[in-house]
Every structure is written in structure tokens, then in C-alpha cells.
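Note that this is a trimmed complex: some chains were dropped, and none of the rest were shifted.
In this document, chain identifiers A and B correspond to the written order of the chains, with residue numbering beginning at 1 in each.
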Amino acid sequence: MSTNEIKVGVLGATGAVGQRFVQLLEDHPWFRITAVAASERSAGKPYAEAVTWRLDTPVPEAVRTLPVALCEPGLDCDLVFSGLDSAVAGPIEAAFAAADYAVVSNSKNHRMDEDVPLLVPEVNGDHCAIIDYQRKRRGYGRGFIATNPNCSTIGLTMALKPIAEQFGLRQVAVTTLQALSGAGYPGVPSLEILDNVLPYIGEEEDKMERETLKLLGRFRDNRIEHAGIVVSAQCNRVHVQDGHMECVSVALENKTDADGLAKALRNHRGPPQELGLPFAPARPVIVRDEPDRPQPRMDRDAENGMAVTVGRIRPCPVLDMKFVVLSHNTVRGAAGTSILNAEFLRTQGYLD
Amino acid sequence: MSTNEIKVGVLGATGAVGQRFVQLLEDHPWFRITAVAASERSAGKPYAEAVTWRLDTPVPEAVRTLPVALCEPGLDCDLVFSGLDSAVAGPIEAAFAAADYAVVSNSKNHRMDEDVPLLVPEVNGDHCAIIDYQRKRRGYGRGFIATNPNCSTIGLTMALKPIAEQFGLRQVAVTTLQALSGAGYPGVPSLEILDNVLPYIGEEEDKMERETLKLLGRFRDNRIEHAGIVVSAQCNRVHVQDGHMECVSVALENKTDADGLAKALRNHRGPPQELGLPFAPARPVIVRDEPDRPQPRMDRDAENGMAVTVGRIRPCPVLDMKFVVLSHNTVRGAAGTSILNAEFLRTQGYLD
């Protein structure tokens, strides 16, 4: 193990998000998985035996034989990625942070805590500074909790950020067509979605309407001021494996046209691109000009699933502009952003 | 044949819409198919031999042996239903009207003609009076052309009508999730839609944004004044056989809440209901209270596919109220509304 490598653990390692962490971290240049933790039922078994692996690449060799531990501090690592179920994530993540672990979580429990960053580095990297306040307020030492937003919020805010910066954002109306993998495993029964659409995803609309305001908010005086915009979300589940599509309309402070909007999106770069982080896509937002793109199966894997794709930019007769956003919900929308968050936090000194 | 029966013909009888006309007219109490017409390729053959039947009920016995004629006046009938392709429908329909046939069409060609009614009886039955002006202006005798809107516009306007009447409508933002049967046959290749969504349907957004204004407009002084509202549409094709779902937000002149909106929709009745027309659903709009309805497979066949189902009525943070509409795109959204139009026009004396 090189001296630069950081030992990481995965909490909830046998679950859907946990498996994606294990898959994506294989061959990571900075992070090496040295611990996997899950529920009592799996504890003690080698990972390859405890997990019902559902991804289409094999279980990484280096993890196959790691014994599954319980989700308690004591793991041999400095950083834990949390893919824990929200039913249990809250206190476990707090316990790890209190025990000096850096906790980078995909779970919803601490997202809206006022002293926890809800982070997408291309959107609000500067919010990470709230960690200093968090440590002081909670009495943490080296430990902390950082979270990433809900899958559909991540794709949305990556497209909204350059628009907000350049044109000012007043209102956002979004209707989603979300993939089945967003519901985890076993998730949606096949009999419910074959030849069908489900026009409801529990809590999803509320998450999009609230998390977006925190993400686009401003950090100052040890506070994150939520953005003064209004978001309306309608969320649907469709018959797609991976890739959330979102039809978005926006009202702007300063008018622009399709070319202006496309240019702002195309030119957007954030700290991950400037820092050349391992998981950073070269372009966070890809803009396509074809009339019928983005499409989930054609665009979800753009830049290894870390870029979002925007298309169909055109004026909206009701608000100002409308367009379609597509992002890979379990890569950029979950584990991939967590890993990028950890990379970014390292460059900011929070893993020292 | 009873003396009350009206002889009808079907133009484009071997196509997707034409087949639906033939299916739905079986056992109709007023209309009897006495002529079927299609392109030169089919002409002369018995219908059952000329058609590649794709519906899951058998070809009606009474039509199986009818010889397929060319689409030219001279058919033994008084009324023709047109399911013609828009590439040819325009002049053919005009020729039939000039030759004293009542033409009730599902094709788009004459929809926006200022002297042609774009009709959904529950929405704008009174617009049929423009036929008098049409006959005078075009020099028609007994003949005329009446049309119904695009499939996605029909479902939308059936939900909007009671809202417009009771609360006043200012703005409509709608995102659709449309079924594959809307693209006809062969339509969308399976390789394009498996595990995918197509975020584009040619001309569809434009049709929804324009036809809605005519439908919700006011008839007076031999003119249809288009409604002064603004509509924004985003149209997607999803992996569903039948049933268009639409996520709608509306801005109202007079505020209301979910209960008020639901009540207006539930209580709506139009001329077809008052007249007890054969194809009229008892309730044009069904409102469901479950959090996850309507769904295409569960709700498309409500009232034999002639009712639209609305659910998820709730406030919209950006406009005023939002909800989901579901309608059967090839029944209520096409042939079924044409037949209801013909029934209604008969009661108004236009088939005498």
C-alpha cells in the first residue's frame, strides 16, 4: 500500500448502494477498501459470500475475502462511505464521526442538518467549510459527516448551477421519469411496471423541492442560506434500468435564448475539473443538439456515468426556458458523487 | 337494417386508426359500416384479406367480407370516419364533404381550419355550429368536415375544461409520458424504446400548445375565438402500449384547493352525458384519491376507455395547482372521440 493511499470502509456494503461503492472504488488511485460492514446477518462472512452481487462486473478481487464487520466504530480505516438504509443510518453515521472517522454519506438522514454539507462539488464545493462549524458544534475531532443529495436532485442542480450563476434563477418546474434502480433491491415488482408508469415516488418530490434550495444556497457566516427560489417537482417511475430523465422549465432573472443557455452549460467547470480529481468528468454538463437526446440508454454512461447530459434547450411559453436533463442515478446520482465528494474534501484538507 | 340506422364508411380502414374504428363500431346502435376504403394496394380485396389486423379482438363478422374500395366519393354511405394518413387526408376529406358526405375525421389536416370544428363534445360541443358557416363558405350542401384533436390534447382538455369554467385558466405547463400505440404501426422500433425513453415526438408539442387554445375558445359570430391562455408542453415516448399520462400544472384566475379542484372535475358533465349518447362515459372525468394513481395499465380502460382519470391533485409551488391525467390514446384519444362526435352531431341535426 502506497503511503498516499487512504484506507476506506463501506457501511451497508452488501446493499445496492454499497455494492456500487465497492465496484467504483476498485482501482481507485487514492482510496483502498480495507473494511466492509453490514448487518448482523452478514457479519463474519467473507464479502463475496455475504453479498448477493447484482452488478454486471465481477466482485473486485481485493474485496472478495474481506470479512464483513458490524457497522460500529473500530473498522480499520480513516474514511467510511455510507450506503446505509435510512432506517438506521442516522445514529450509526454520527457514531463514526464522533469516533474520528470521516463519514461521506449517500443516505438522507443528515442531509438537511444545518451544520452538514449537502455537497456536489461542481455545484456548491464551498459549502464544505461548514464542516469546521460542525466539528466545533458537535465536539468532533477529526471526524465529520458530509452528504450528497438525492439522485434526482443531483442531476437537476448540476444543470441549474450554471444557469443560476449566469442568468439568475427564480422558478423551477420539473417532471421526472426515473429509473427502476433508484428504488433499490428488490424495489419495484415487475408486475407493477410492465406496460405501465407509476406517477408517485414516496418523498421524492419533497426532497427535490427542498434539497435544491440548500444546494443552490450561499455559505457565509458559518451558515448555509437557502436559495430564494421556488421548485415544483412531479416524479414518475418508468420502465428503465438506470438513468433519471428530467423535463425542466425555468424562470430567469435575466432573459437569454437557447444558444446562451447552451453556452453557459457547456462552459461550466467546477473545482473537480480544475483540480483534475480522479472521478471528475472532463465536462460536468454535456449539451447535445440532436432533437431527440438525451435518452437514458444512450447517455447515462457519458464520462463513465459522471457527466449529466442536457438537450432540447428551447423557450418555454409559460416560464422562460425549458430543456431535458439526464443523469446516471446510481453513479453520478449516488456512489459516484460520494466518491467525488471524498476526493474533493481531501484536497480541502478535511481528510488530513 | 332498421330505418334508424345510418350507413357509415371508414376511410383508411386498414390502418391503425381505421382498425380501431372498425372494432369500436361493431354493434353500434346507430351506425352500421357499409363501406371500407383504403389505398390502391388493398382495393378490391375483402377487408379480412386486405388488413393486417393488430387488435386483440377478432375482425367483426359483418366487415370481414366487405370489399375494400378506393378513397373516393361514391361509397354507399352517408357518413365517413377518416383515419387517413395526414399525407393524403386533406384533399380526400374535402372531396367527400363536397360530395355531400358528413366527414368525421381523426386526421390533423383540417383541425386548425377556421371554419372546421375541432371537437370534443364534453369540452366545446357548441363549436359544432361553425359547420353552418363552413357549408356556406365552402359551398357544401349536406356535407361537412368535423375533426377531433390530437390524442394528447383530448385528455388534457377534458381535464382543463371544468377548471377553466370554474376557476379561470391562465397558464398550463404539461409534460407527457405517451404510449407506443400513438406512433401507429410499425411505429417505434423495439430497439429504440427497450430500457429507454424518447424525449421527443415530432410536432406533438406544437399541436398541444395550439389545439388547446382552439378547444377552450369561444364560439360567437360564426367565429371560434381562441382562448387567451398560454400552454407549454414537453412530450416523451415511454415503454407503454396504450394510455397517455400527462403531468399538468395550472395557473388559475381564482384560487382553489385540492378538494375544490377535485369537486369541479368530478361533477363535470357535458352534452354527451345529458343526451345519453351511446359512446358517452357516465363520468367524463374520474378522480382517484390513491397517492399512486392514475396508472396507464390500471386506468386506461375506465368506462371502456372513454373516461379520463385524474389523480394526485395538489398545490403547485410555481403555478397554482398540479395533477396527473391519464387517457386511452387510441380510444378516447382518437377513434372513440370521433364516434362520439358523430353521435353528438346527429343529435344536433347535422346528419339529417
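Note that a residue touches a chain if its C-beta (ideal position, glycine included) is under 8 Å from a C-beta of that chain, and two chains touch if they have at least 3 such contacts.
Just so you know, these numbers come straight off a predicted model, no measurement behind them.
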With 2 chains placed, the number the full structure-file assembly comprises:
4
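One rule holds for everything that comes next: only the chains that are shown with their structure count from here on.
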CA centroids of subunit A and subunit B: separation to the nearest Å works out as 43
Complex contacts: residues of subunit B adjacent to subunit A
171-173, 175, 177, 194-200, 209, 230-232, 234, 236, 238-241, 245, 247, 249, 251, 291-298, 311-312, 316-319, 322, 324
